[in-house]
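Below is one structure, written out as structure tokens, with a few remarks after it.
Apart from one protein chain that is not included, each protein chain of the complex appears where it belongs.
Per-chain residue numbering starts at 1, and chain names A, B, C, D, E and F are given in the order in which the chains are listed.
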Amino acid sequence: MKNEEMNEGKMTVIVQTIAALLFPLALIFSFYVIMHGHLTPGGGFQGGAIGASAVVLLIVAYGVKHVEEKMTEGGFSVFESLGGLIFVVVAIFGLFLATSFLANFLVNEPIFGKIPGWGQAPLNSGGILPILNIAVGMKVIGGLSAVVLILALISREGEEK
Amino acid sequence: MIWEIIYILLGIGVAFNVLASIGLLRFPDVYTRLHAGTKCTTFGSIFICLAAMIYGLWKWHVGDKQMIAITIHTFFALIAILLTNPTGAHAIARAAHRSGIKPVKAVVDDLEGKNV
Amino acid sequence: MFEMSLFEILIILLSVFMIASAIIAIWFKDLLASVIALAVMSLLLSLYFYILHAPDVAIAEAGVGACLTTAILIITIKATKRMEGDEE
Amino acid sequence: MKKLAFIAFVVFLFFLFYSAYEMRDFGNPPSNVRETFPDAKYKVTMDDRIIGKYNTTTGEWEYGAVEETGANNVVTSVVFDYRGYDTLGEATVLFTAIAGIMLLFGREKK
Amino acid sequence: MLAFIASTVFCFVMWLLLTFNGNFWQTDELVAGIVMACIAGFASRKILVKDFKLANPKRWLFILAYLPRFFYEMAKANFDVAYRVLTGRINPGIVKISPGLKSDVAITTLANSITLTPGTLSVDVDEEKNLYIHWINVKEEVLKKMPRDYKPICSNFPDWARRIGE
Amino acid sequence: MNPFMITLVLVMLSIAIAIIRVLLGPTVPDRVVGLDTINTLVIASMILFGVAKEEIIYIDVAIVYALLSYITTLFIAKYLQGGKL
Partner (left out) sequence: MIYNLPFLTVVALIAIGIYAIIFKRNLIKIAVGITILESGVNLFLITLGYREGGVAPIFTNLPPGISPDQIPEKMVLPVPQALTLTSIVIGVAVLALILSFTINIYRKYGTLDAGKIRRLKE
């Protein structure tokens, strides 16, 4: 009765609907964790892990083939490399504009470098830390999603043989 | 007054959570265990979250402005629990039936032989 | 004072649970059950980090241990075979 | 061979338990902030130096992570500022792992 | 395009709720929220928004009216399970019902409600959207005719689900 | 003495019973039911600890678990029901 659907690797319609509702929720929460990494617990690694988990949720609910049509692992790899590039470029800017590699050259500057007082803090504080957070977040989202996607594809190919 | 409400809510919540785990231990097969595990933990967690939300609201009312964040974030966790818990139970039940586990002492099984 | 002793009870219980689930994870012959016990251990480890006031690490362990580790392990079991020990 | 491994394991286990027995008490990291912080600056441990001190009279930070990096979360400022090279190395490890997996399985796909 | 706007608005409301801390939102929070909501909305536009039925405010009123009844049923369910845990009296079986719902949202609402209400647990759903339910206390009168009557199993939840989802 | 901490210890005791189910469960779905129960209980205990210490920012961890712990369940269910990934 459901052999075609099972071959596609989809789960039932209930799981799919809930996954469709949870995917933007997990994604926006991941962005919240990445953006507020210098204020609340979180940062690039944690938000990246949550974002990769959102992609894994799509993989398990809709099947690998369906996800791979939309986003290939090459795309994720490019995303990851972009994150690494942003990280290194910002670090080298520190070498040129300030004293050393990875120097925090934006702190005490007007736009990003507010030093917060006691308690609440604005989002645009922290110098280059938010930019590095975003870079590492992109890197981790791309990297871990690509890992799970490749492994799932390989497992599927192995079963077809 | 506020503490009595919180005590009652926490009591109900922890009672249902303990009941859920006892049911998990006592019931005979996976489907009935799912009944205990899903319903009772969801219900107990709702009450625990309600206690936390009421505490945050009360603190906010007293004058600690930032404590409203406890209420909102707990509400998020509650929504996530309410969405994911029954779906997970459905997935496990379907997988258990497809992997060939029969319900114990079943008087009727309409699904038998329909799949695989 | 009583609250501190509650904290100690919490730490003792968590330690016992973690060691128990780690032993379970090593002991089972069924690799799927072993992975489930590993997921339980990761869950309790995150709770341990949480009550030791390290929420950053708790979020990282939650995001990684709650889905990514288990996902990779189960994909591997699906690509290879489920039981330890005897050969086919 | 297996017997030798077992003996080595038992010795290692003994070593582990002995080190745990000789470890300092749980919950008391070796830092004496109040005595040493304002006067002798070089006696302060790294963590106290990073956490810093808040001047209640002027309402500003005297030293520490918040004044030097402007981030309220001290862990993030350690990860990305004081220990930025570690993070760069971690990014390299992640990249290498993905490159390894892609090299292993890249030909096989399609 | 309309789907993109809808999912972006959803994500932006979630962002606003997450970042609220007692005072009104600062400008930087709002700007970052709009940018991030655009990215998340673009990523999830094809999965989240399939039709615009839930944009109708009447359905939201139905959901609000549904919640108290649902909560009452859930409380009853828990006392039921408590009774069965303490006495161990069960009479289980898997029954099939045909609620006749078409849309995904309706069947999901119905299945999740069934799982959380007394004595029932949705096990499977097939292509004609028939639900297979594990029922912990099977009554005799339901077993007699084959297209099962869903009234004794899940009182009038299919009607509510139809009002919400279709 | 804080009521939230006492509730937390009681919730930990019910986690103990669920771990016994993970240990005993004759089949894999039984163990998954135990895992699912432990998930919900751990979320509840995280919320309780965050409220007991009045740390607002701690609740984020509970949200992460509530959003993500379900994926593990789905993976195991998908393995058990057979078919391709």
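FYI, a residue touches a chain if its C-beta (ideal position, glycine included) is under 8 Å from a C-beta of that chain, and two chains touch if they have at least 3 such contacts.
Treat the numbers as computed from the prediction; the structure is a model and nothing was measured.
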item: Chains still shown that are in contact with the chain withheld from the display; value: A, B, C, D, F
item: Among F:L8, F:V22 or F:I56, the residue in touch with the chain that has been omitted; value: F:I56
item: Positions on subunit F contacted by the hidden chain, ascending; value: 53-58
item: Absent chain, residues of subunit C that touch it; value: 8, 11-12, 15, 18-19, 22-23, 25-26, 31, 34-35, 38, 41-42, 45, 48-49, 52-57, 60-61, 64, 68-69, 72-73, 75-77, 79-81, 84-85, 87
item: Residues in subunit D touching the chain absent from view; value: 2, 5-6, 9, 12-13, 16-17, 19-21, 23-29, 31, 33-34, 37, 46-48, 50-54, 56, 65-66, 72-75, 78-79, 83, 86-87, 90, 93-94, 97-98, 100-101, 104-105
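By our rule, only the chains that are shown with their structure count from here on.
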item: Steps in the shortest chain-to-chain touch route ending at subunit E and beginning at subunit C; value: 2
item: Contacts common to subunit C and subunit D (chain labels); value: A
item: Chain whose average C-alpha position is farthest from subunit D's own; value: E
item: Chain pair showing more contacts of the two, B-E and A-F; value: B-E
item: Most centrally placed chain - per-chain CA mean versus overall CA mean; value: F
item: Averaged-CA centre spacing for the pair subunit C and subunit A, given as whole angstrom; value: 24
item: Between subunit C and subunit F, centroid-to-centroid distance (C-alpha), Å; value: 11
item: Overlap residues in subunit F, where contacts from two or more other chains coincide; value: 13, 15, 28, 32, 34, 57-58, 60-61, 63-64, 67-71, 74-79, 82, 85
item: Per-residue multi-chain contacts in subunit A, two or more chains; value: 1-2, 11-12, 14-15, 18, 21-22, 25, 29, 33, 40-43, 46, 50, 53, 56-57, 60, 120, 147, 151-152, 154-155, 159
item: Of subunit E, residues touching subunit B in the complex; value: 17-18, 20-23, 74-75, 77-78, 81-82, 84-85, 88, 90-96, 111-112, 115-116, 119, 121-124, 126, 132, 134, 136, 138, 143
item: Sites on subunit B touched by subunit F in the complex; value: 3, 6-7, 10, 13-14, 17-18, 20-22, 24-25, 30, 33-34, 37-38, 41-42, 44-45, 48-49, 51-52, 55-56, 59, 66-67, 69-70, 73-74, 76-77, 80-81, 84-85, 87-89, 91-92, 94-96, 98-99, 101, 116
item: Of subunit A, residues touching subunit E in the complex; value: 1-2, 12-14, 16-21, 23-25, 27-29, 31-32, 35-36, 58, 70, 120, 122-124
